[in-house]
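Missing here: one protein chain of the complex. Every other protein chain is in place.
Going in written order, the chains are labelled A, B and C, and every chain counts its residues from 1.
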Amino acid sequence: MIGSRHAWRKLHAPFSEDKLMTVKVKFFASLKEQMGCDGATVEIGEVATAADVWLAASGGKALPNNVLVAVNMEYCDPNQQVNSGDEVAFFPPVTGG
Amino acid sequence: MIGSRHAWRKLHAPFSEDKLMTVKVKFFASLKEQMGCDGATVEIGEVATAADVWLAASGGKALPNNVLVAVNMEYCDPNQQVNSGDEVAFFPPVTGG
Amino acid sequence: MKVEIHDTPFQPWERLQRYESGVVAQQHPGKYGASAVFVGTMRDFNEGDEVKGMTLEHYPGMTEKELERIIGEARERWQLLDELIIHRVGELLPNEPIVLVAVWSAHRKDAFEACRHIMEALKSRAPFWKKEQLDQGARWVEKNTDGY
Partner (left out) sequence: MKVEIHDTPFQPWERLQRYESGVVAQQHPGKYGASAVFVGTMRDFNEGDEVKGMTLEHYPGMTEKELERIIGEARERWQLLDELIIHRVGELLPNEPIVLVAVWSAHRKDAFEACRHIMEALKSRAPFWKKEQLDQGARWVEKNTDGY
């Protein structure tokens, strides 16, 4: 789903074209298989939420309801703002223990 | 508290004087210390409850509320009938674990 | 099901290792997804006093029967594969294990609930009595507190 960062940004970044930040995206488990990769570094407009990052990284698909979101290894709401350098992870319901 | 079985029977056995049965009495923990012995074999009238056995074995003292009663190693009500050969145990609240 | 009364110190984790590998894993291979364990250890304090040692008295015969009845009742209420209870008697020092309660089940809800239930039933029904050695002398523990 994630091609070259440049190509992707041109296609999907919905925000300011002149101010960009870089975030690290990670996928796990079944989501990793569906996405075909375990993550990528993506550029996105400077004001963006975790859901925006998903939208960009997934090629425009809506964030499924049951996907969990963590920013910098801490659970958060998809509407949480992300900052440059953040690690943004998306994964299915956890099934450990 | 428990003297010779004969002397005790004469003083306390409240039931039939001609039909007697034998039961084994046991005391544990603080009750054993208070009674000064860990048990005895006592004779008592053939129709008797665990409480009657206590009364006989304790020299006529009332059964304290918090004393637990077991007949043949199973908890029971003080009013339960006992049978010849039964083991009747009296002990304080348990404190194991 | 196994119930043991020991009059010398026992090592709870080592006993668990042996019982699980020797009995549970042999009789229920692949089935015991959940085990819950409680271990009670002698403290050096109780009700504000320093405790130097402890004597644990019990009612031989009834103790084992009552613990087996407690396990039997738990089996009626929860789905259990196996249970192990070990209890010390005799002279104990601080840091020595007093009691081990372990249950094995397919699922964790049964394991957790049965383990706690058995432990509470043991505390309120199994015929054991503790006498504590304090600096001022010995005293019988009068009552177990409720654990819920």
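Here, a contact is a pair of C-beta atoms (placed from the backbone, for glycine too) under 8 Å apart; a residue touches a chain by one contact, two chains touch by 3 or more.
Remember, it's a predicted structure, so these values are computed and weren't measured experimentally.
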For the chain that does not appear here, which of the shown chains does it touch in the whole complex? A, C
Which listed residue (A:Val25, A:Ala40, A:Ala56 or A:Ala89) would be found touching the missing chain in the intact complex? A:Ala89
In the full complex, which of C:Ile70, C:Ile85, C:Met119 or C:Val141 touches the chain missing from this view? C:Met119
State which residues belonging to subunit A touch the missing partner chain. 26, 28-30, 70, 73-75, 89, 91-97
Contact footprint on subunit C, counting only the chain that is left out: 11, 13-14, 16-17, 20, 25, 29-45, 94-95, 106, 108-109, 111-112, 115-116, 119, 147-148
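Just so it is clear, only the chains that are shown with their structure count from here on.
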Chain located farthest away, centre of subunit C as origin (C-alpha): A
Counting in whole Å, what is the centre-to-centre distance of subunit A and subunit C, each centre being its mean C-alpha position? 51
So, in whole Å, the Cα centroid of subunit A is separated from that of subunit B by 78
Junction residues of subunit B, two or more chains touched: none
